[in-house]
Structures are given as C-alpha cells and as structure tokens.
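All protein chains but one are shown in place.
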Amino acid sequence: MTIQVTEESIGKFSTAWKDCIGTGRLGLALQKEYVEHLQLVQEEIGFRYIRGHGLLHDDIGIYRELQTENGTKVFYNFTYVDRIFDTFLELGLKPFVEFGFMPKQLASGTQTIFAWEGNVTPPKDYDKWSDLIKAVTSHFIERYGEEEVLTWPFEVWNEPNLVNFWEGADKEEYFKLYQVTVEAVKEINPNIQVGGPAICGGSDEWITDFLNFCYENQVPVDFVSRHAYTSRQPHKKTSEYYYQELAEPQKMLDEFHYVRGLIEQSPFPDLSFHITEYNTSYSPINPIHDTAVNAAYLAKILSQGGDYVDSFSYWTFSDVFEELDVPKAQFHGGFGLIGLNEVKKPTYHLFEFFNHLGEDILYRDDRQIVTKKSNGGYSIIAWNLAMEDHAKELTTNIKLTVPSNTYFIASKAVSEQYANPFEVWKQMGRPRFPSKQQVKILQDAAIPYVNYEQRAVQDGELLLEISLGRNEVRLIEIDVVNDETPTYDGLDDNLILHDR
Amino acid sequence: MTIQVTEESIGKFSTAWKDCIGTGRLGLALQKEYVEHLQLVQEEIGFRYIRGHGLLHDDIGIYRELQTENGTKVFYNFTYVDRIFDTFLELGLKPFVEFGFMPKQLASGTQTIFAWEGNVTPPKDYDKWSDLIKAVTSHFIERYGEEEVLTWPFEVWNEPNLVNFWEGADKEEYFKLYQVTVEAVKEINPNIQVGGPAICGGSDEWITDFLNFCYENQVPVDFVSRHAYTSRQPHKKTSEYYYQELAEPQKMLDEFHYVRGLIEQSPFPDLSFHITEYNTSYSPINPIHDTAVNAAYLAKILSQGGDYVDSFSYWTFSDVFEELDVPKAQFHGGFGLIGLNEVKKPTYHLFEFFNHLGEDILYRDDRQIVTKKSNGGYSIIAWNLAMEDHAKELTTNIKLTVPSNTYFIASKAVSEQYANPFEVWKQMGRPRFPSKQQVKILQDAAIPYVNYEQRAVQDGELLLEISLGRNEVRLIEIDVVNDETPTYDGLDDNLILHDR
Amino acid sequence: MTIQVTEESIGKFSTAWKDCIGTGRLGLALQKEYVEHLQLVQEEIGFRYIRGHGLLHDDIGIYRELQTENGTKVFYNFTYVDRIFDTFLELGLKPFVEFGFMPKQLASGTQTIFAWEGNVTPPKDYDKWSDLIKAVTSHFIERYGEEEVLTWPFEVWNEPNLVNFWEGADKEEYFKLYQVTVEAVKEINPNIQVGGPAICGGSDEWITDFLNFCYENQVPVDFVSRHAYTSRQPHKKTSEYYYQELAEPQKMLDEFHYVRGLIEQSPFPDLSFHITEYNTSYSPINPIHDTAVNAAYLAKILSQGGDYVDSFSYWTFSDVFEELDVPKAQFHGGFGLIGLNEVKKPTYHLFEFFNHLGEDILYRDDRQIVTKKSNGGYSIIAWNLAMEDHAKELTTNIKLTVPSNTYFIASKAVSEQYANPFEVWKQMGRPRFPSKQQVKILQDAAIPYVNYEQRAVQDGELLLEISLGRNEVRLIEIDVVNDETPTYDGLDDNLILHDR
Partner (left out) sequence: MTIQVTEESIGKFSTAWKDCIGTGRLGLALQKEYVEHLQLVQEEIGFRYIRGHGLLHDDIGIYRELQTENGTKVFYNFTYVDRIFDTFLELGLKPFVEFGFMPKQLASGTQTIFAWEGNVTPPKDYDKWSDLIKAVTSHFIERYGEEEVLTWPFEVWNEPNLVNFWEGADKEEYFKLYQVTVEAVKEINPNIQVGGPAICGGSDEWITDFLNFCYENQVPVDFVSRHAYTSRQPHKKTSEYYYQELAEPQKMLDEFHYVRGLIEQSPFPDLSFHITEYNTSYSPINPIHDTAVNAAYLAKILSQGGDYVDSFSYWTFSDVFEELDVPKAQFHGGFGLIGLNEVKKPTYHLFEFFNHLGEDILYRDDRQIVTKKSNGGYSIIAWNLAMEDHAKELTTNIKLTVPSNTYFIASKAVSEQYANPFEVWKQMGRPRFPSKQQVKILQDAAIPYVNYEQRAVQDGELLLEISLGRNEVRLIEIDVVNDETPTYDGLDDNLILHDR
C-alpha cells in the first residue's frame, strides 16, 4: 500500500495529549524517586498539568481535629501540600486539583479504598467540609497568587459513580457534595474553574444528570471530566496480576466523541471537556502496561484524541505508586511511563515521540500521522498494533511531496524487539529487586533503536518504505540537509586508510 | 572456525590499559567542557593517572620574572595549577607529571611548537630551572601531602628526540636537563619517582644511551617512558586533514616488547616501563580517530599491551584540544575518546567494554579475548578489524565450557554500522557547529547496539556464534540466571492479551 | 578565673559522639527533603552509622501474607528497604539495624504506637518471625556483601521496658524475642553482631537480667544498648506542646557511667555499650529542641560521653519526622538538628563545632574542652549553659602554652542572640508554613557568628579572654600564621586611598 501525502495542511495537530498527566496519590510527591521520575518526564516530554488523588487524605494531613485546652479545634496543616505543589510548579507543572478523599475525622463512615485507605464516605458535616475547601483554596491563593491559581482547574472527587470510590455510588449525595464544594470555592474567588463529575465510563447518564442538576439549581460548572479505560473485567486475578481483555483503541475515541456530544446537547454546550484519566487497563498490576503493545495501542489515541477533548491525562507517569501495596517487583504491571529504578517503558517513548510532531497535519489514518514542522521539516509517527499472536510485520509506503533537496532522515523505534526492557528482564530471570548492575542493563535495554539516512530527492517525491515489526512505534523526522561538505579543505574520506 | 575455551585460567588480565590517559595541554583543564568530558570518562572507565603537556607553559603561568622595586624577582604562581590538580584529584585521577615546556622568560631560544606556542628550547639558566623544579615539587607536597605526591611519577620533557619538541633534538642537552631536573626533585624528596626520556618511536638508541648515561653518572632513574604511534608520514596534508597509512597493530606491540628488552639488557633491568602516549595516528586532524576502525584497531593493543608494559596511555580522552588551533568542526580528526559536545566515539566504547573484562584470561588471540569474572560469569570482547575495502563480516564460534545452567547473555557493539556518529554526521551534511538538536542526534547515534538473550546450557557447553560486521567490536557478558519466575503468583504471560 | 593549659596531652578525644545518628522511621528515608537534610549532615558532620525505627513496619512493607492460588504465602518485599539502605550507604552511613516493629500480619495483637501506628505486640508465630529475620539478613548479605554487613550492628526491638513500645513491657517475652532473633541472624552468619535490650532509662535491672539471661541460656550477645533522656514527666501537655523540666547534663553522664559499670560486673564485662538514643527531652513537640539552650546543654555530653560508651546517637538529625503527626509548623519542638525547610538549629552547629576538635585533649572541664590538632594548631569549644533566667554572661580566661609565633584565631558561635532562627521566627509572627522569602531569612539567621583575629605570641603564652553570652557555644581555632605579606611587591595598604 502506498499513501500519497502532499504538503497541504489538513488541520492543526492538537497538543491536548500533553496537557495533563496522572500521578499516584499526591503524598508520594514527597518521595525522592517520584520527583526524579517527574523531572525526567518534564525534561523530555513536558506536560502542563498534573492530577492525582489524595489531596485531602490523612498522609498529607491537611485536616485535623485537635483536642485543645479550649475543646476540639479544627486545624489545617499545609506543611506537606506546600512542598508538593512547590515541587510541581518548580518542574513546570500546574496542579489539576482533585478534591478528595475524605479526612478520617471528617468522614461519615469507615469505607476506604486502596492499600493506603482513602476514605470514600461523604463528610459527616458539610459545613466543616465547606470550611475545609475554603481554607485550602484561600491558602493556595495566598501562597501562589491569584493569577496562578486561576489557571488551575478544581475537580470534585473521583469516580463517584463507582461504589468503591463513593459510598453507595450515591448520585444525589455527589451532587450535594459538588454543590457545597463549588460554592465554597467560588466564595473565595468566583473565577476559579470548578468541574465534575469525574466519573469512569459505563454510566454516562451521570454527565447529563450532572449538567442538568447544575442548570436547574444554578450551580456553577466550568468543565466536565470523565475517565476512559478500554480493559474489560479481569478474566484472571491473583495477588500479583490482573489479566484483562482490551477493546480496540477506537472504543476510547468513540467514548470521547460520545461524551462530547452529550455536553453539546446539554444546557452548557460549550463547556471544556477533560479526560482526567485514561489508559488501557485500569489495574496497577496488569502487565500490559509494561509491554510494547501498550505503546502501539495508545498511538492512535494520542494521534486522534485531541479532536474530541480539551485534555486527556495518561494514568500515570511513574510506577512509584501504591494503590495495591508497595510494588513487589521491578516490573509488576504498574501504570507508569517510567518503571521503578528509572527504567523507561515503551509507552514513555511513545509520548516522547509525539513531542516531535509538527504543528500541521498533512495526513492521518489509523496507523500513522504525518506532520509538517515549523522549521520546514516533516515528522511522522507510524505504528503496528499487533494484539493477535499471528499479527505480523507491516509495511507501508508513504510518498511525500517535498521540495527537491537532500534530506536527513532520522528514525527512532520501540517495538517488541527493541527498547523492550520488560522482555530483557524476563530473560534475566525476572529479578524482583535488581542489583545496580541489572538496573543498568535494563536502562540500556530501554533505549530506542535508531537509524539515520541521507536521501536526495530530485523529482519532488520522497518515498518512505516503512516496515514495522510487531507493536513497533516509529518516529521518522525528515529535515533538509545544509551540506557543508564542500567547505572542508582537502577532504577525501577514501584517503583515511589508503594512500590513493 | 570454532574456538574451544575451557574454564582454566591462562593468566591474569592486566589493567595497564587503564592506568593512564592522555590530555590536551594542562591549561585546558580549567575549561568546563574539558572537566565534563573527564568526569564522564572517570565514571564509566576510571583511569588512574592523567598525563599532558604544558605544566610549565605560560598559560598556566607558574614561572614569572617580575620587575620589582628591588630589581627582577622570580615569582612562582600556583593559582591555576592548584585548580587543575584539585580537579584531577576530585575526579579520582593522579597526575603523571610531565615537566615542560620552557617558560618564555626562562627559555634560551624562541622556537615553539603548536598553535599555543610551547617553547622547546633549553633553559637559559639551569640554576633557575632547578629552582623552578624545586619550587613546584615543594608546592605539590605542601598542598597535597607527601604520601600522595610519592605516588605520582615525574617525567622529564616530551619527545626530546624530535627537533620540533626539543631544539636540535640534542641528546646531550636532554641528558643535562634530565640530570638537573631529577637532582632537583630528589633534593626535595628522594623517594619521588622520576624518569624519562619520553621519546617517540624511531630512535630507541636514546633508551639505551639514557640508561647508560644515568648509570655512568650515578643519576637516579625510576622509570623509562616512550611513545608509540603506528601511522606513517602523511601521504596528504591540508589545512584541515592529515591522511596517513597505518601499520598493523602488531607493530605497536612489537615496539613495546622490543623496548622492554632494551631495558632488561640495560644496567637497570627492573625499571618500570610506561608508554606515556599511544594511538594510531599522531596527528590531531587525522579522521581515523573518529572512525570505527580506530576502535577495532586498538582492541588487540588493549588486549595484549599489558603483557609488555606497566602502563600505556591513550592520547587523548577528549577533543577539547588545541595543538593545531581551535577545533574547526564537530568532527575534525581529533584524538579524543569523546568528541566535542560530548559525543562519544567508537574508541570510547572500546575502553568502556574493556572495563567489563574479568580477572582471569581463559583464551586470547588476535581477534578476541575470553575472561572469567570474579562473580562467576564470563566476559568476551571480539573484534573484526577491517582496514581493507574488501574486508567482510567475520564469524567465529566460541565453545565455552561452563557449568550447566541458564545464562543471561548481554552484548554491546560498536561498528561501522552502529554507534558511529561520524557517519551520521556525514549524512547530516557535516555541520561544523551543530545546533543543539543536531548534537542530541549525534549523542543518540553514539549509543552502542545492544542485544540480550537467555540460554539454557544442559551439556556443559555454551556455543556462541559471533558474527561481526566491518570494524565491529563486541562485548559479550554471560551471567548465570537466578530465575525468580516461579515466585510470581499466577503468572501467565499468555494471558496479557488473551483470556486463554 | 584563668585556666592554665600546657601542651601536654591528657588523653585522646573520642569520636564516639559522631559514631551514630538517629532518624525518624526508616520509611521517611524515601522522602526527598529527608535525603537532602541527611546529605547536608554528612557533608558537614559525617556520622558513621544511622539508626531508626520501623524497618519491619508496614509502610516499608517487607512482610506480607498473600492470598495466592496455592493458599496463603509469605512474601518478602525489599523494594523500599533497598532504596533506603542504598541511600544511606551512598551518603557514607552504615545502618545500625533495629529489628522492629511488628508487621500487622505477623502481630499477635493490635496495640500500636505513634501516629504511624507501629505495632508493638509479639509475633503471633515465632517461626515466621525467625524466617523473616533470616530472610532480611540474607537479603542484606546478598545485596551489600558479607564484608559490609559484618560491620553493621543488629539491635533487637526498641525500649521493650515501656508498655507503649512492647505490649505489657513483658521482660520474659522480650528475652524470648531476643533469643529467637539472635539465633536466626547467627544461623545466616555467626559473625554478625547482635545486641539489646535497647531500653530507655529507669529500669536498668533489665540490663543485668538480660545479660544473665544470655549467659545462662548460652544466647549470643555482642553489645548492650540503652537510651538516655534527661527530661522529667511533662508539667504541661497540649495538642502542640510538651513542657518538661530538665535534669542537669551530669545526670546523663552518670547514667552512661552506671550502666557501663553494670556491664563490667556482668558475665560479659567487655561488651560494647551503645547509647542508641539520647537527647534532652524525649518528646518531638518540646520546643527545647529548637533553642540555644539545647546546644549549650549537650556540649558537656558530647565532650565527655565518649569516656563511658562506645557510641551515643543523637535523636534525631532532622525534623522530617512523624511520630506525633505531620509537623504542624516550621518550629514545633522536633528532635532534628535540622528543622523543616533546611533551617539549621543551634544544636546542629554544636555538632559541626565538635568536628573541628583535635585528637589530643589538653584540658577539659564542665565548660570547655581544649584540644591540639594534628596540624599543630589548637581547637577549643567553650559553652555557657544558662538554664535559669538570672544566668548571665560568663567570662573565662584560658592561658595556653604555645610556641612563640603569630597565630590566626577563628571563632564561631551560636547563642541566644546569634544563629538562633527560633527567636527570629518568633519575631516574624511564628509563620507555620513560611513563604520562600521567610525561609531564606530563617536560613540566613541560622548562620553562626564569626570572628577572626591575628595574634603575635612572644613569650610562649597565648591568653584567650572568652566572654560567652547566655547559652553560647563557641568554637575557637588557633593556627600558626605562615606570613606571606613580605612577598608582595610594593605592598602598602595605606596607599589604597591616599597618596602618602
């Protein structure tokens, strides 16, 4: 198959894919390894926002009821949250604030989620909750300035449509929580952006109901948020693994599209729409996340997701993550772009590759995207998603209309064969707690395969024959060569070893 | 061809190849890029000594005659040399001190060498020279302590057998310089090690004459030093390039051997013997240094050189070097293991590979070395030197007797095809002053090719089929697998994408 | 009063004061701020060992019982402890291992201590406990090597003589725990050093009983450990503060001495004796720790403690500490040498000052210590402990017999007036969560007062008139001046501004 691509732009390429990134609970942001991974991600990818759970959880410890000389007193402790938000901002990341979960002393019940026991019950006292929201919001403005805080979205709770995230998945109770929260925030500053309902897929009627509720009750709402995972229920579950089937990537894009439609038909048709979490599997012990297929699978979503949503936030940047306990091995199926010990997974490179795309889309389909860069060069990402065992190499020819010139073509690739530290780790005997030497090998093994080529184009057409291995994702960058060779005095490479 | 290798050690592998490294003139050690390159070299290779010219040159400015109120006064300025030696020691390197060249104000003539104009004439006043040597030596002891300084060799001058390095290549005058110098040093501390004559090849009678001179005149001598380059006279010379033919690597080893013989037949048969410089070409603008062939060529020398000499010092670690002017391009034929902008050349990796060899040699010939590591694993380096155009791939089979077990085999390789940034740079149009984006590409392009494999050995024999491309150097490390796979609860990789 | 000090050494000054340092629970060692504080402490003080609670606590999560396909399985997770011990060793610190507290799944009861809920009950199954100890010990040897691990002391539990640290403060149960533990360790390697009983003061019969138990039951014991705090029961306790009276410093030294006597009279008279915790108050919310008096108080103990014990370990290096919740303010009475936001407290400088003492003691009493350094200079620390409101300035004259010469005298001091960031913070209005600008002020305010002086000694006596403010601790260093002034050509400072 040959694809003909001209120089005509068919649209701007959205950077919604790098607008936000997910993180393990915010308390982990105090950890050194977490910060190192985040620094790496920011240097090489550069997300704009970061979102995670646990802002109000007891490990950060903002809310405390103290027994004092004058009776019980509410105390707000910002020691840790200041460190955490300072870190984010120093790394060029703004908080995408998520209010949750419930501080133990403010909770109406005892139901918790995760190894770290986030309380998922409504407040026992909505006035105290409102005070807490106001105190936190005020503190942010005091420390970071109004101008800065006005750029942060504030989202109310996480996946209230699931019984394990919100007691009883009680919709009315959630709307109450939302209303109290948004009113508290707006009392501090009416221009702060607040939204919800932060649901996971499967209950999209919540979106419509939520917006209707806001409309009918004149409750402010500035954006809609939802999550998207394409894994089905696990077909096998053990203490160390979830195994699940995946739907096709298109399913996620369809969901993006569908929910956008719901918003457009709502009383607030122009609201921003943020996918505040997405990934293949929603489980932090599904080994899919460690594989090459995960990268090849997500390529289409990064390529097309921005057509439907204002941001979509990969869940998560690092395997420094504790929802199901301290990670039990180097590779354990964690969500991270970066594995423990700073080992980059194939999906990390997928994101890094997308960072090289240009502003203008010249061509796009389910297996590739061709862009033109502002410096006049071209960037292509092509992928070969192979979810079936019999899937094979894929070869595509792209015929690119370009000015006649000499070009330098640089390719980088990850696949099942290259830059696949998960496979190398298996060959090493799956060391759970690798030695420093083993870590070094895994880091080496995670470096993409590279290839370089010079090509002269005389007839205005550059033909690229792209052969992709199983689950390969390849970045191809094409730039005009400014040939300085003639400027070297007496140059003759043939003379390096011979006298003639 | 199949090589049969048993577990029996045939000797210890000498680390003389990493005992010392050469550097551009010492004044360059004040530069930031120089220090960064040296830091990298020390982290990944870890030499023990460093040797370069120009300790007494006027840019470091130790020797000054000042016009003072009380007439001319000699002044010793240690501002810069302290910074330089501090830097070396902080990086784990000891100085291999070379006394030279002549401070302008102490010189008897005006002849200079190099763009930086090192004066190569004898002192106009040997008493002042002696005072200078004593002042410098005393200062080193005062600042770094006697214990430390006693581990530093002190070499007198550089290549006095060449007319461009020592006025008239006057042997008697050199012996005089040597005698005055060694006596000055020994006056400060008789246990400091001093040696010479630091000649380049082609005049080995100097060695014999030098040792006889010391013997007959009771002049102390603690070691012999000499250089070794295998390039012939240039068959083409331009303002930017020297092109030269190379002798076979064996020629260098023969020279090592021959000079060792001269020492053994001298009145000082047990003296240490240091090759204080070696490389293929002696020119800093010969592109051979940037190529893959340079690495493949030197492999045999690193493998066998330690049989004959106490140390041999590759000239030099970095292209931060100015003998023939400020480097005029990213690649310009410089000596460096590391090119400008921290781009590693193939020879850098050769050295890094040798760092992985074990203590015991199991097998060695002209194209490979097989060692056993103290942790029970094996390390092999194999190479395919291809100096002729028609040279081809080379395949060798190594049959290694090993305990029956499962092994993890990690390979790294550089060759004409991989980790060859010089070739990629050519494809880019040889940018003289590359942009940051171009530098990043070159750095990526300099990373060795890696391959990993798990292999079960049931009959006590591990067969390695090693196919090497042109001028490939490959490191193969073989370690027993401690297989933790059975400890994972419910592991079944087949279930990652499928439910059965 | 004038003290006459000659050059005669009256003994070697022990460095037991810097042998070990205490830390908040080991899980905190994953945090970035913790590591930064520890790095600072190691650069400027340089302890040799570090000891803290919580090695076996569930946040590090070593011990887990998993529900697997094949029933319940014990799983040992070393992910976090490897990071923690790697960090310590990279910073030049060896672990002083403390086995405790009880993993929840291995605990026989539910009693916990601290906000972080360390379980203080015996194991529900001593065989599983023994397996855990063996697994942990084996893992340490595998990762760090036998040679390294043999230098680590292993202590069994913490303060079992207190009901809140060991259920019922049950002595027999502790001896059982000790015996099972030591036997487990010695099964892995009989040369590892193991000890106990890690008691706090007030029940020293435990020492005698413990050693008798070991003797009678042929249970190995390699060292004795105990804690020492000089604060009485709090006279006022609130949610934010403990206020307590302090005994005189001598009381702590008397305890050191007394327990050493108990050991000498035991069946193991030559055992090492480690004070594995000490401080003024045992409470992490007693503001004494933030004051200048804390430093002045401890000076005598650092000066003399090494006469009685093999090591004594200040509790703790940093306010990154969570025993009573996340710290609620910049200053909150925490144990740390370093406060939050890297603000050094007076006691930090006390330790840094002691690092400047020489090897030989020339004079020592309750208010000063005079030492001679190996470079020929002298170091003095003098202090003026003022626990009463009416206490005043103290002036002491020290007449030091020294060679006639010119001396450079450098002093550094902390006191109520200088280097007292706690007072400055009060003046700022006690900001709980200071801004970056406020933090900068506090860091500036924490720098010791310095003074420098040149003094010519002509008659062999150097008279130092030392006036100390309230709770001042002063370091005085005296070094011979090597006067280079005459070497400057034409120097005349009077001419800088004037022509005559």
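Letters A, B and C mark the chains as written, and numbering starts fresh at 1 in each.
Convention: a residue touches a chain if its C-beta (ideal position, glycine included) is under 8 Å from a C-beta of that chain, and two chains touch if they have at least 3 such contacts.
Here the structure is a predicted model, which is why all the values come from computation and not from measurement.
Only one of B:F47, B:F78 or B:F408 touches the chain withheld from this view, namely B:F78. Contact with the undisplayed chain is limited, among B:I10, B:L66, B:A391 or B:A456, to B:L66. The residue touching the chain not shown here, chosen from C:E240, C:D254 or C:D366, is C:E240.
If you put the missing chain back, the residues of chain C touching it would be 235-241, 243, 245-246, 286-288, 291, 293, 329, 387, 389, 406, 408, 410, 412, 423-424, 426-432, 441, 444-445, 447, 450, 452-454, 481-485, 487-493, 495-499. By the touch definition given at the top, chain B reaches the unshown chain through residues 30-33, 35, 60-61, 64, 66-69, 73, 75, 77-80, 82-83, 87, 139, 143, 238-240, 325-329, 340, 432-433, 435-436.
For chain A, the list of residues touching the undisplayed chain reads 66, 68-69, 73, 489-490.
Please note the rule applied: only the chains that are shown with their structure count from here on.
Distance from the chain B centre to the chain C centre is 47 Å, each centre being the mean of its Cα atoms.
Between chain A and chain C the centroid-to-centroid distance comes to 44 Å (mean Cα coordinates, whole Å). In chain B, the residues that reach two or more other chains under the touch definition are 489-490.
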